[in-house]
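Left out: one protein chain. Kept in place: all the others.
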Amino acid sequence: MRKDCSSLSTLLDKYFDGETSQREQEAVETHLKECPACQERLKFMSEIEGAFRRPVLEALEKETFPWLWEKIEREIRSKPRETLWESIKRWFEITPFLKKRIWIPATVVVTLLILLISPPLFKKNSSHLPLPVVKYIESKTNNVMIYELENGKVTVIWLFEESEAESSPS
Amino acid sequence: MKPEESELISRCQQGDQEALKEIFNLYHQKVYRIAYGVVRQREDALDIVQEVFIKLYRSIKNFKGKSSFYTYLYRMTLNQAIDYSRKAKKSLFSRPTWEKESEPVDEEIQRPDSQAAQKQFEERVQKAMETLSEDQRAALILREIEGLSYHEIAEVMECSLGTVMSRIHYGRKRLRELLKEEWKG
Partner (left out) sequence: MNKTILFILLLLILFLSFSSQEASAQIPTRLRVIEASNVGVTIDPSLKELHGQLSSLFKYTSYRLLRDERLHLSLNQTTTLPVYPERTIEITPLKFHANTAELRVKIKREKTEILDTQVRLPPGRTVLIGGPKHGEGVVILAFSSLF
């Protein structure tokens, strides 16, 4: 293929599909007069199109659509309205063509959300020692004792009244 | 949109089943063409046509007229056909490997100038089509079977004109690469 064949590559498809502008059409036709390779390519595109179309058109020609409308009518009569699930499904229906447009930005957003939420969780979990139950304690009037039960389920804060400074609860 | 069509849609949106029947009469062959183009099986294509019109009746209230009716219908048909294929695990989503037939082929039937060769070539083209991406295949179906313009294809597939051109161009390029040995021109 000549050098200008590759530059005309996309234009050839447009020309084949009748989508070229006047100028583009002239450029392609001028090139085609001198390029047997592109002429062959056009011919091949036509053969492929024919081979693709023919079976479909033949199938349609033979098709009588037996009882098709009756089946549709029966189905509509038995279930005239969309169920809630069907309407939710329809609302979320993503055409295969839009898939990338949905899941790529959605994945980015979800990843960002996870990154925003997770650091505080990781911070907490990185410590091997359990955090103390009593973070802060103050009593201006009483002596205070803190005691933790061995099973780790109960913490006792004991306020000693003035008169019982000597006796402990246990 | 033609006024008669607009009136039909409006009646259908009110629940008029006779209006749906008229829409069915107008479009069922086009819908079948697209469905068959995707699944290449008569029974499956008929099922898809049935599903499309049932779905159309139930969801037509959501058609606001922003796009033309046939692009709305074609989009629904393509989605339905592709979903159907996925469920049936048809070739659309499981891209077959391109296998060369091992038995030697007569020089004579290399070129599609006899009916047998034509059939053989059609099958090869179909197999080659199945190796394309969904987008490329859908674009080529709309272009080569339905004869839609690039602009109309862009409306159906809800993408840009450039994307349509790219899909068609690379789809055809891939087909040429796969089929070049079939074509001894």
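By letter and in written order, the chains are A and B; residue numbering begins at 1 in each of them.
Throughout what follows, a contact is a pair of C-beta atoms (placed from the backbone, for glycine too) under 8 Å apart; a residue touches a chain by one contact, two chains touch by 3 or more.
Computed from a predicted model, the values in this text were never measured in an experiment.
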Chains in view that the hidden chain touches are A
Filtering A:62, A:77 or A:153 for touch with the omitted chain leaves A:153
On subunit A, the omitted chain is touched by residues 94, 98, 101-102, 105-106, 109-110, 113, 120-121, 124, 131-142, 144, 147, 149, 151, 153-161, 169-170
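Definition applied: only the chains that are shown with their structure count from here on.
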With touch defined as at the start, can you tell me which subunit B residues reach subunit A in the complex? 15, 17, 20-21, 24, 28-29, 32-33, 36-37, 40, 42, 45-46, 49-50, 53-54, 57-59, 62, 75, 78-79, 82, 112, 118, 121-122, 124-126, 129, 134-135, 138, 140, 143-145, 149-150, 157-159, 165, 168-169, 172, 175-176, 179, 183, 185
Over in the complex, which subunit A residues touch subunit B? Could you list them? 9-10, 13-14, 17, 19, 40-41, 43-45, 47-49, 51-57, 59-60, 63, 65, 68-69, 71-73, 75-76, 80-82, 86, 90, 93, 95-98
